[in-house]
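Below is one structure, written out as structure tokens, with a few remarks after it.
Every protein chain of the complex appears in place save one, which is left out.
And now, chain A:
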Amino acid sequence: MKLIQAERDTLLKPLQMVTGIVERRHTLPILSNVLIERKDDKISFVATDLEIQIATYAEDGDTVSEGYAVTVAAKKLQDILRALPDKTQVTLETDESRLHAKAGKSRFHLQTLPAEDFPKFPVGSEPQAKITVKQKELKHLLSMVQYAMAQQDIRYYLNGLLLLTEDNDIKVVATDGHRLAFALMKLEAPQEKREVILPRKVVLELARLLNDTDESVTVEILQNQVRFSFSSVVLVTKVVDGKFPDYNRVIPAGYQKHFDINRQLLLQTLQRASILSNEKFRGVRLILTTDNLRIVCNNSEQEEAEEELELHYDGEALDIGFNISYLLDVLNHLSGETVRCAFGDANSSALITIPGNDDFKYVVMPMRI
């Protein structure tokens, strides 16, 4: 039975959208498959890892046959399509147990699994909150904090990102227990207070899928689920069940010692110094005196890097150590011209913000070297 005939990209684009979440190794074979389903003139592609489900559509003008549904190995089909020359016409056909992809003189026969076994999970209907923003705004918001998420931490709720709606704000928070990033965005309409933790994988996937355009994305918070709808994609994820740490208590206020500095300048200086930081500890010392910042790194071979920066600083002298990776992370992901670094004492956390802007805060613990 002929499923579809289309140009390569018509199939490849939606396939690439959904395969990001497909795990390569799975105990359940059907999870490495993509569900291809046709209803009327829409062909939908669905992939899932039982936590996240992504669906997208391909438009197809001609109505070749009646509806169908089949599942096939997602990565393999994607690799085949990608390896075909551009603009090739591809035909997909099925018989009982196989899917045949034909393009020019190439023939591929892939094994299929029954579509009714595909574990699509039910999506709740009643949204508790619904926000519509521009795609590029959401993408930017996530990129400000997502690098601070924990990775495989035993406190599973840290392996994700807190998404929070309150009044006119949408806030995102990520932390790995050593540093915390916070960002917020203003909305037009006031919202009810809602709090969910998005899994790490979803955040990374959204960062990949969202476009830098003014097109809108709709975020719906459902019972234990969150649905993102944008372009032709619908992504549904279960939320992480857990209590995220109270970020308000972690973000310090009223620090008197601070300086403003050009972000690029500080970033480049730290990058240079980091070459000679200990590859295990990644320690760096910041030594602040009046109008002067000295940056010192050394490694286990007793090699040392020393940098000096002139800046405006009139607070008390301070000698404080950090994990240099945590500083590089935040400087790399900000976009503004200037950053402000504020300190308490050598043992309390440091706060990095953008001067004149309360929408971003980054808190990092010092390291006692």
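Going forward, contacts are C-beta pairs under 8 Å (C-beta built on N, C-alpha and C of every residue); 3 or more make two chains touch, one makes a residue touch a chain; residues count from 1.
The rule is short, and it goes like this: contacts and distances are computed from a predicted model.
One chain of the assembly is not displayed; among "C-type cytochrome biogenesis protein CcsB", "Nitrite reductase large subunit NirB", "DNA mismatch repair protein MutL" or "Transport permease protein", its UniProt protein name is "DNA mismatch repair protein MutL".
Although one chain is not drawn, the whole complex shows that of A:245, A:315 or A:344 it is A:245 that touches it.
Interface note for the absent chain: among A:44, A:71 or A:175, the touching residue is A:175.
Annotation for chain A: contacts to the undisplayed chain at residues 153-155, 158, 175, 177-180, 245, 250, 278, 280-281, 283, 300-301, 321, 323, 347, 349, 363-369.
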